[in-house]
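Complex shown without one protein chain; remaining protein chains in place.
This part shows chain A:
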């Protein structure tokens, strides 16, 4: 009887996502961000480790790049029929970063190591908003370590492959809709990490001085959290139903297939076009398995049913002087989240990106790259009735300045 009365307690507790829709973070190189994050069909420098390992063997000299972006993201939320913006995120500044080192073993063969952060999401909604039983705060990050080899078959064709070792981390906090005697709501915190391996392969082809092509495939990586910590703060009289326990979960970081073309109409001008196909359909559901039953159940599962998404990119670089390069770009990123599946983790929708950047050679060996990217996601209203999300209207924007230093030798 007690279990009957308490069976539905907390309702759909822990049913929402630990991750966000479109939690891919495409900020792999400051030069390329300035060009709309194109680069699959170009020799982008040390960052070819990421964009196309096949092009890495065509890099002319050894180099090391260190760069980072400051990601200011803001989301506004309007509850259904509230006639106003009822909540705003207070997200901490994200700091995606990248480190690349390329060493030319000989004319044909190059080795490299990349460390970069292609996935992540942060959303801090707070403990007051109407969706706090869906999500209060999420932080998701993944660091990729990628040792890479690239071989120039001819001076027109290069191939390359890298192994990715991935460390993922997730922390999710949400309210539990049960109150203690003072009216305080319960809270759940899920914290875990996991590692995994994948690969990154690419082919680069430069048929003429004015044209280059590339194809790149970054594999899916499943970050498996095996022994995460689930901590529950509830009224003492309910604690036995919400024991602190371990949890397991699996987070797919989807594969991305990219095709890119570069045009060099003059020596000073480079124009690039990329298309990415992100295989989000791998993300079918989010399931947490608990070692001890939480609120009467050993697991929770929520449908995600993401759809494969395409991103269309265009960018250009113009060398104004030998030392100074000016860049601009734009992209359109279609959302993988179908209607009914929107969640507050990342209330995703079709997004538009607009970027500018510049590169400046301080000396023969040292180069600075700066970029600025503005992302504007379309306002989206969703019933969120298929995913355990929070119904309402969401609007997201992000401002992302970034800086990188490259040393060539």
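The working rule: contacts are C-beta pairs under 8 Å (C-beta built on N, C-alpha and C of every residue); 3 or more make two chains touch, one makes a residue touch a chain; residues count from 1.
Quick note on the criterion: contacts and distances are computed from a predicted model.
Name of the non-displayed chain as stated in its UniProt record, restricted to "Phosphonate ABC transporter, permease protein PhnE", "SGNH/GDSL hydrolase family protein", "Zinc protease" or "Spore gernimation protein": "SGNH/GDSL hydrolase family protein". Residue A:354 is the one among A:215, A:282, A:354 or A:405 that touches the chain not shown.
Within the set A:78, A:334 or A:361, the residue that contacts the chain not displayed is A:78. Interface note: of A:199, A:372 or A:407, the residue touching the hidden chain in the full complex is A:372. Contact with the chain that does not appear here is found for just one residue of A:178, A:223 or A:264, A:178.
If you put the missing chain back, the residues of chain A touching it would be 1-12, 15-16, 74-86, 88, 130-134, 177-184, 186, 233-238, 268-269, 316, 318, 320, 326-328, 354, 356, 372, 374, 376, 379, 388-391, 393-397, 399.
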